[in-house]
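A single protein chain has been omitted; all remaining protein chains appear in their positions.
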Amino acid sequence: MSFKNILEDWARYRRTREDGGFHVYEHKWGMAIDLNKCIGCNACSVACYAENNLAVVGPERFAKNQVMHWMRIERYWDEPQLAQAVPASQYQENGGSFLPMLCQQCMAATCEPVCPVAATYHTPDGLNAQVYNRCVGSRYCSNNCPYRLRYFNWFSYYESSWPAPLHMQLNPDLTVRDKGVMEKCTFCVQRIRRAKDKAKMDNRKLGDFEFQTACQQTCPTTAIVFGDLMDPETQVSKLWAAHQVELGKAEQDKENPDLRGYRVFEALNTDPKIMYMERVREV
Amino acid sequence: MQTKDINEQIKWAQINNDVLRSLENPRMAYWVAVGICVAMIACAVIGVGYVYTTGQGTLDLYWPDMWGTWIGTFIFWIGMSHSGTLLSAILHIVHADWRKPIYRFAEAMTTFSLMTAGLFPIIHLGRMWNLYWVIPYASDRGIWPNFRSPLVWDAFAIFTYLTSSALFLYIGMVPDLAICRDNARGWRKKLYTVLSLGWAGTDRQWRNFRKTYLLMACFLIPLAVSVHSIVSSDFAMSIMPGWHVTTFPPYFVAGALYSGCAAIITLFIILRYFFRFEEYMTIPILEKTCKLTFVIAMAWTYLNAIEFATVWYGPDQVDKELLINKFTGPYSPYFWAMLFFGSVMPFTLAFEKLRRHIPTMFVVSLFLNVGMWLERWMIVSPTLSLSYEPFAWKVVWPSIVQWAVVFGSFGWFGLLFLVFVKVFPSVSMYEVKEMVYHRRRAVVDDNAKALHRRSSDPQPAAEMPGA
Amino acid sequence: MSVKNRGSWRRLGVSHSRCNERCDVGAILAALLALMLALTMLLPANAAYAADEGGFSVPITAPTPEGYDGGYADDGFKVPNAVPPKGAYDGVNVEQPIEFPHYIHTKVNQINCMYCHTYARRSKVAGIPPLSKCMSCHLVIATDKPRIKKLTEYWEKGIAPPWKKVHDVPDFVHFTHEKHLKKFIFDNPGMPVEKAFEVCAFCHGEVKNMTVARKVKPLNMGFCVRCHEANNGPNDCWKCHK
Amino acid sequence: MSGNEINRRDFLKIMGLSGAGAALAGCDMPSYMTLEQGKEEVIPYVVPEEFNIPGVGVWYASTCRQCPAGCGTHGRVREGRVLKVEGNPGSPINRGKLCQMGQSGLQGHYNPDRLTKPLVRKSGSLVEANWDEAMDAIKQHVGSGGAGNRFAWFTGTVSGHQAVLLQAHLEAMGSGSGHHYVHEVVNTAVSQAVNREVLGEALPRYRFDQARMILSFGADFLGPWQSPVHFSTEYAKFRAAPRGILVQVEPKMTLTGANADLWLAVRPGTEGVLALGIANALLTKHNRDAGQLPADVRNTIARYDLDTVTRITDVPGDRITKVAAWLNERGPSLVLSGLSAEGQEHGYDTAAAAMLLNIILGNVGKTIVSSGSFPFPQLVAREGSTQSLSAFAEALDKGAYDAVFFYDTNPVFTAPDYMALGAKLDKVPFKVVFTNFRDETAMHADVVLPIYSQYEEWGTHVPAYQGEGSFISVQQPVMNPLYDTTRGFGDVMIDLLKMRAPDKYASFKDYYGYLQQAFASFPAEVKQGAASEEAFWQQSLQQGMVPVKRKEGGALTAKAAAVAIPDYSQNAQYPYHLIPSPRLGMWDGRHANVPWLQEAPDQISKVVWDSWAEIHPDTAQKLGVAEGDYLRITSDQGTIEVKVYIFKGIHRDAIAVPLGQGHEEYGRYAKGRGVNPLKILSPLKDGKTGELAMFGTRVQAVKAGRNEKLVRMGGSEIQAGRKLVATVTADVFRRTEGGGKDVL
Partner (left out) sequence: MSKHRIMGLFSDFEQAFAAIAEIRAHQIPGVSVDDVTLKSPIEHPEIEEVLGERSSHVPKFTLMGATFGITFGFLFLASAQATFLVQPQGGKAVVPFPSNFVLTYEMLILFGVLFTLVSFLISARMLRRRDTLYSEMVSLDQVGVLLEVDEKNAQALKSLFQRHKVVDIREEVVR
């Protein structure tokens, strides 16, 4: 049994540069977020709270940045790319730039190799998993995440965050994290698994849009598209292809450099699975 | 002005007496010191208990700086532990005789600071009761620790280092324990009889002892280097700006030796003062230690400069930003303080007058260690709170609980050391005897040459050992 | 080595010192080999996985439960294409509002488990049969029995009996019945559905021999993992821990 | 689903099955050590519904009641608990989408501070009582005798059959619809009035998808405006290639402003001038024909040349010309006006001026088309206004009422201090409040009736703005009531009606029965040839709505209204303008008790759990305040002290304090948090419509001296040169993706 493992596994060496381990992937769940459509309305963030049992920490702890939002909307005032185009005005005439930030589900995730107990690892469907009940809370993963997308349960929030009967809203499909555990966006793995099980139960392939992540489902401007990057027929893979963004590249070589697709901190070679499409502004 | 490392006229009996006396009837000052240490430990214990019950949040750790001062202090203590290795192992191999009177307590420091350091990674865990998951044990779940994680390397390295250095300390002590055994009474007699492993000073024992000691020393040197390199890889292996630095291993090792030597000077002075070890911990030896410290300090400064330079001329914008941030940002006061204590302070060691002025040295050595602690903190926190993601930039001052535990760790170290100096000889008697013996031989030979006599001829009675 | 027999060594014509070391060397070598062996024994290779009776899981201490005949089905039927999980556990006897006799239903009357626990093949939970289901039979069958009388009271009051939970996994474990039944029963060639209880027995023990169900399998991670390995189940943490 | 309610309630019963409880990661020890057998209980169903499987979620269609927009929702139910709410893809309003308020309705429903028992005022104080006492109290006041036209209903926006029942009740009381006050702080009353005059239709349909440019005078259509989610979805169409231009003109940057291509900070109250200025530019520079405009209007426009406008509005001339040029070439365009522009004493004229631009640009009929009229007038939404609030206050001054009933509104919180509404209410002999929470108004009531939450309640709704198509949105309970001591609003209404008009309503067991009959009585074309009434009922519940055919309104014709905007005047004593800006999350403050929304940062300032005052850096410099310093803001009506947030998205003369906080009651999450800017509004009204001039208040501001950390999310506000949000120009976008080359 396990000797088999030894022999088999020893025979495997790293294939190419980080390809997310030796897994034979079933899926590679990915996203495409159109910043031209995103209005930064926070609906996705709240939907995430509702779906994933996120704790509400309250103002005192929020003040210390002990926060819990897997999906956060970053707001910036400047436009580095258009700096010349915008005349410096004493008014914010170019509006704000909104960036929905959720776990990038990197294929070469920097958080994975550093976890001492292997509580975070890569699943066969290309997700960057966090196993709560294995986590010992060394917080190394978060410290090694350039996107700062991992959040730590500084306290036990169960009583403080869900006083009865608020706890009745908690989603039984996934665990409520206790104190001392790291957590992060899971691409709504409970929905993924529910859909996959359903498909499996009636022996068919899992179709595109058969399920949606909570953020995608609620996004009023449909800025978020989620799907399987391994299946070229899904809308998300079409988007990636259309914007000439590919996995496994530290730098995209595009025939048409004007195409808007890009990945945040691509050059760090973490190979994130979320593609953003540049914000557009009339100048 | 004293120039000799040690006075060769000193009687061996006196050596025994002086050292053994240091083990006897502690004075008031000792008990006061113990009391203070215990109080400090109490602070830490209360703090940790509070964290354990409420959660790590009470440390005012936050997103994104999730490590704070505890990990910094962890590195600090690890670094402290390199002193013993340096003095006993390296200097032993290069036959630097002057180490002999002072290496014993240095090694003790090594062991105890390791015992202190080891605590921090444990208590900083969010769920410390699951610590054992880091140990590679066979479970029916088929789950192992992730051997890729530098934290696991830490666990291995620290365990190895603790074991080895403790054994090194102990083995080096055996002949002295025999001496204690022969002079002790009551429970001490029993204790030393057991500990001295039946040492009788036969040539066979001495022979194997020499070999063993040498081999252990040989193991300890690369081990010490590897340990701090591994600790540095906690950071160097990551991709965060300010951590992802190739010079980190040597930088850490240098820093470690640095703080170690500084700590040696401190304890040197304390022991010399309280145990009246003027005969053995002599000014020239202090001077030598200071010179060594100075050299290391300069090495450390150089490595610092290298790091700045590589960042400054390197391609990584974010890294550069962070560096600028360290110099000008919210952490700048501490950063400048670190540079001052670490690179400017040591120049006091370059002046003979100051080197020989004990109070100055005491103060300086303390400041050097403050600088070293700041260095460690400046490695951990700025990177975490000001890194790639601007939206996450945030600086929160560590809470009182954090400080209490850091503070208490010194008490823990102090207590261990205090116990040590009263139970074990903090000066190696047999090595000092050797030192004296060889010097005496040297002197005798000189006289012999002068007087055209064989050195094996009977010497004037005055020079008879033990006469 | 005491002083006395030095002479004897000398007679062998070897200097005592060297000889002593040699035999010391032998001892060390032996010890070394022993240590190496012992440590390799520690490898899960030999210890955990090949562990019979569940390796590190809780061993049976108390006597086997009432009406539990130990072995598998009477007719020696074995579930095809399946390696039953190893391991045993000695659960407590749970006090139920009505002492439900499983064996009468399954063993005596040969009722399929999934007739009552009907959700098992459609949901992650097997579900406790609704009161109406019980009454569909017991409006007419065995109405004089005390247990049934009790049941009928509940029915007339229109409230369900508060059954106590016997088999439970921690909240951070998400076990699904449907997938397991699919693999071992419905997608299992040569597996007659009427033998379903054999599959249920994998984790629930021989319920068909029990009155009130009783936990007789450890249902801990080792138990699951070994079965998953033996039957090529998924080895992905997130399959069960979400 | 059978028509029998008992049954339905039964299968919605919360059952304790595995996973029904919250799954807590108490994973300290190996499982076999923590798990105890025979402790937890598993309660099976008594009679199951065949499609309801434990451990598997079931979805029920319903309607969102978080704001008047009336989006369709789906509620996910498992083991009888509603766990998640999603948009109903069938609903033409939100197309399966929801905003953050819609998402967090759950926390209103499960809120720990929910009112579970009726409250009755006994010897001056409200005490818990049972329903019989409460209903008796009501009976003896308005049961059979009395009241007449000394009775009034004060509600938020109501529509559908609730509105019918309200109407019926008013008549049964002998009072008339004139005594039904509908109050909403966030409304579009002014622009509706203008539309009614200019276009002859209060709420035409705005075709964002047709528009190639939108010029919005403070219409925060992505935030709290007419229908947030609907216009967000429309906005997405508008932004798809070829991409339309959005220009936002307002004193304080709203969410829409933050998404605009060009955001213009205008001096508060001078939006109309800017509109006329642009009109002027269009007529003079781009010689658009002004033929259809009456002479006086043309003269008015002529008065506002570029320099004048720049001087008055404080908007640079080149921006004005740019906008005019854009409007000229990027037709068809759409000009909107919203709260911040209309909340002035001359708000009506401002809105009219904006509409004037639409006329000049010929948008009417292109991007502003008739929405026809709804076939069932009795179901149409009674839309709220602030005029009704002041009217009500005046009525109370006259002591016009003996009994007032409140539903779905909280006037004591939203009314400015000068109205002293609380005190006036106390003079009213009998007040009944239908509510879910102990809110400010409830504290002044004589009887407080705890009603079902939106997920326990039956009802029908007809959203005022429905986009394409039109329908009646159905609200059905997605779960069993949490507390059997609460009752449905509809059920109580039926009982009230039974008191006054037993003959007509005795036949109805409850609101559920009433609705079923109502549905049965729908004309055939509505029933879409459903096989039976039961089938129709089922299908309506499943769709969550009943599509109905509108009467087409035909082409719109516009006749320009006269515009008269007073000159802008500085006020030496009160140099600043107070902007009580509504937020998408808090709306008018009704969601302040929802922890999710309190913790969800404001989109612009990213502040959480608090109120703040937005001011411009220059202003901050003038006042000598930094972020977190308290600012003392004083109007002629009172003073508030609030922390400062400094950014460039607000006009120098403006101080914006968001609505929503400053509750004195309303549960643990809302109580005593922040300030309520509405309290210090000056008594100003829009001349024509009588709407409160919410944005007309002048204030003075001084540094209070106190300082406290402003709890905000996030650190740096600039990207520090990293490629986080990359931006390209629209030209590039059109070149790559526009004009058929659309990449998906």
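By letter and in written order, the chains are A, B, C and D; residue numbering begins at 1 in each of them.
Keep in mind that, in the parts below, a contact is a pair of C-beta atoms (placed from the backbone, for glycine too) under 8 Å apart; a residue touches a chain by one contact, two chains touch by 3 or more.
Because the structure is predicted, anything quoted here is derived from the model rather than measured.
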item	value
Selected from B:Tyr52, B:Phe209 or B:Tyr334 as touching the chain missing from the view	B:Phe209
Options B:Ile179, B:Ile264 or B:Leu386, residue touching the unrepresented chain	B:Ile179
Per the touch definition above, residue among B:Ser164, B:Ser259 or B:Thr293 touching the missing chain	B:Ser164
Residue, one of B:Ala39, B:Ile122 or B:Leu197, that touches the chain absent here	B:Leu197
Chain B residues touching the omitted chain (full complex)	11-13, 16, 136, 141-144, 146-148, 152-153, 156-157, 159-160, 163-164, 167-168, 171, 175, 178-179, 181-183, 197-212, 215-216, 219, 222-223, 226, 230, 233, 430, 433-434, 437, 456, 458, 464-467
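Here is the rule we go by: only the chains that are shown with their structure count from here on.
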item	value
Winner on C-beta contact pairs when A-C is weighed against B-D	A-C
Chain A: positions in contact with at least two other chains	2, 67, 72, 74, 76, 99, 132-134, 173-176, 181, 265
Sequence positions of chain B contacting 2 or more other chains	127, 130, 142, 388-392, 394
List of chain C residues in touch with chain B within their complex	17, 42-44, 47-49, 51, 54-57, 221-222, 225-226, 229
Chain D partner contacts - residues on chain C that touch it in the complex	57-58, 89, 91-92, 94-95, 119, 122-125, 127-132, 155, 158-174, 215, 218-221
Chain A to chain B touching residues, read off their complex	2, 61, 64-67, 72, 74, 76, 99, 101, 110, 113-118, 134-140, 142-144, 146-148, 151-156, 179-182, 265, 268, 270
